[in-house]
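A single protein chain has been omitted from the complex, and every remaining protein chain is retained in its original position.
Chain lettering (A and B) follows the sequence in which the chains are written, and residue indices restart at 1 in each chain.
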Amino acid sequence: MSNLTKTEIKKERRFFLNTILKTGLVAWVASVIYPIARFLVPPKTAELNVNNIDLGLVAEFPKNSSKIVRFGRKPIIVIRKESGDFKALEATCTHLDCNVQFKKETEQIWCACHNGLYDIEGKNISGPPPKPLAQFKVDILREKIIVSKMDLS
Amino acid sequence: MMKKSIWLYSFLIFSLLFGSNLSQEDACIACHVEVDQELDDEDKIVNHFESDIHIKVGLSCADCHGGDPNAFDDEDEAMWENETFIGAIEKSEQLDVCGKCHSDPLFMRRYSTDVKVDQVSQYKTSGHGISLAEGNDKVAVCTDCHNVHGILPVNDPRAPVYAKNIPETCSKCHSDDTRMFESGLPTNQFDEYKNSVHGVALLENGDIGAPACNDCHGSHGATPPYVENVDQICGTCHSNNKNLFQKSHLNDIFLSKGFGQCEACHGNHDVEKPTDEFLGWSSESACKPCHEDSHPAKLMASHFYQTIDSLKIGLIQAHDMVEKAEHKGMIVSELLFDLEDAKKTLIQTRTNIHSFNNAFVDSGAAPGFVSIQAAINGTNVLLDEVIYRRKGLLAFSLIITIFVIAIGLKVKEWKRIRESEEV
Partner (left out) sequence: MSIYEWMNERIDLDSVKKFALKKRVPIFYGSVWYYLGGVSLFLFMVQVFTGILLILYYQPGAETAYESVKFIISRVEFGWLIREVHSWSANLFILFAFFHMFTVFFAKAYRKPREMTWVTGMILLMLSLGFGFSGYLLPWNELAYFATKVGSDIAGAVPVIGDFALRLLRAGDEVSGATLTRFYGIHTALLPGIFTVVLGIHLILVQVQGMSVPPEIEKIPEEKRKSIPFFPDFALQDAMAWLIVLNLIALLAVFFPWDLGSKADPLASAPAGIKPEWYFMFMFQTLKYIPAHVLFIEGELFGIMLFSIGGLIWFLVPFLDKKANDGIRTPFWTWFGILLIIYMIVLTAWGYLT
């Protein structure tokens, strides 16, 4: 048996309901604002679209060597010739899609799978590859190596 | 003499005046066009010759057959009484007739600098050439492969010696049991080749990087490769496999036993895409035919099989997981990259086993396992995200449900108050 009168019970219920209502409102508002607030903060990488990549300082890329890196979703091979100039080509062999490699002695590009050979410009010169390797542009900007897509013109 | 010249000149003037084509062609063609009309299609000479590369570069019938191409309407002067006239060329004469030009570098230079002029000398070393020299004219000579009057250059897709057409051209004789009977040579090569990985690649998929008969046997110098040379021939394309094998301990053993290094396990014409069962110790093992169960080869073969199988299974598992994440709505393109890397390592490992060296194979396979793990880790992150989202949804739904009920009760309360006030 409760000591409270009917009105008092009603008052308590009303208070209880008001509390739930207020809490509910706050909770709902928070559950909407939270994702939006997180959304507004930009992620670390500003864009997904890869139009160019930064390969670091020129001085740190040894001459007569090569690196295979990702350009967006494609592998590319970046070569620094003995002369110091850079060359960037797609790394996927045009025959059956193996990754090519750089042969320093002859400054040619070779595919291990079926002995396909390309010259330093990416032109297919012997073996099965039917087409040359696609070219990429290399620029040096403030001592950094920037690889980007070749202009279509 | 004079009389004939007068006839000749008047005929020329006559044809010039009346401007017919005859004056452009030579006498041989002028006459043989008419002869052709009485022949069956396959025997007709002139229309085949029209597409011939020789006439395209300005040569005439007489350059091979001799005779006088300007002796119009005079059969005797054109052919029989002409001292250079050879007529139909016999098989045994072909080498001389074709070689007259094709072995002469100065002559051939008129049409193409640096063109090959070793066809005849190569031919003489070939199986065909040696047999021909012994008096057997049932072998292939120039026209059997290149055609007689409609000779097309090698890179013309209609030529019988164009890469894709070569297997059929060779098998015209080499698959014919009757024709090959005396030689004692087998006739199943084309059948085997057709179903081989090279045959399918060339004939069905149109990949002219794949070898036809001449790429392994030579064209003019066609001969079966010697056992010691097999690896050079396969190694022209499969250089990694060749290099690794030559450095392995099996190379000398195979040679000493007279086994072709590649051929012993992979076959020649019927070379199939090797399966991973070549390794291991099942019935398809390539090692079992020579080695007893007690031989250490069994351990090595089993280890190779294990490594490759683990990579394969890991790849399949990772792929399934990535697909699952994709179905749940996540973007997986970055992970696909890891799977690609792993696949490339798998291919590399299958080549690496030709070293028959455990340490080498293991170090080559290691990056593959790393890539697979990266893909799996990435997928787990995505799947965790999926669970996080669902939990978030649950929390949100709970909040809304409570909130909505609370509002409903509040409305009811106000309604009650209003109704009691209205009374």
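As a working rule, a residue touches a chain if its C-beta (ideal position, glycine included) is under 8 Å from a C-beta of that chain, and two chains touch if they have at least 3 such contacts.
Treat the numbers as computed from the prediction; the structure is a model and nothing was measured.
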Problem set entry | Option touching the unshown chain, where B:303, B:324 or B:410 are the choices | B:410
For this session: Kindly note down the residues of subunit B that lie in touch with the hidden chain.
Result: 329-331, 333, 389-390, 392-393, 396-397, 400-401, 403-404, 407-408, 410-411, 414-415
Problem set entry | Interface with the undisplayed chain - residues on subunit A | 28, 35-36, 38-43, 45, 47-49
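What we mean here is this: only the chains that are shown with their structure count from here on.
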Exercise. When the centre of a chain is set as the mean of its C-alpha atoms, what distance in Å lies between subunit A and subunit B?
Worked result: 37
Seminar exercise, completed: subunit B contacts subunit A in the complex at 207-210, 236-240, 333, 336-337, 344, 347-348, 351, 395-396, 399-400, 402-403, 406-407, 409-410, 413
Seminar exercise, completed: Residue set of subunit A touching subunit B in the complex reads 14, 17-18, 20-21, 24-25, 27-28, 31, 70, 73, 95, 98-99, 112-116, 127-130
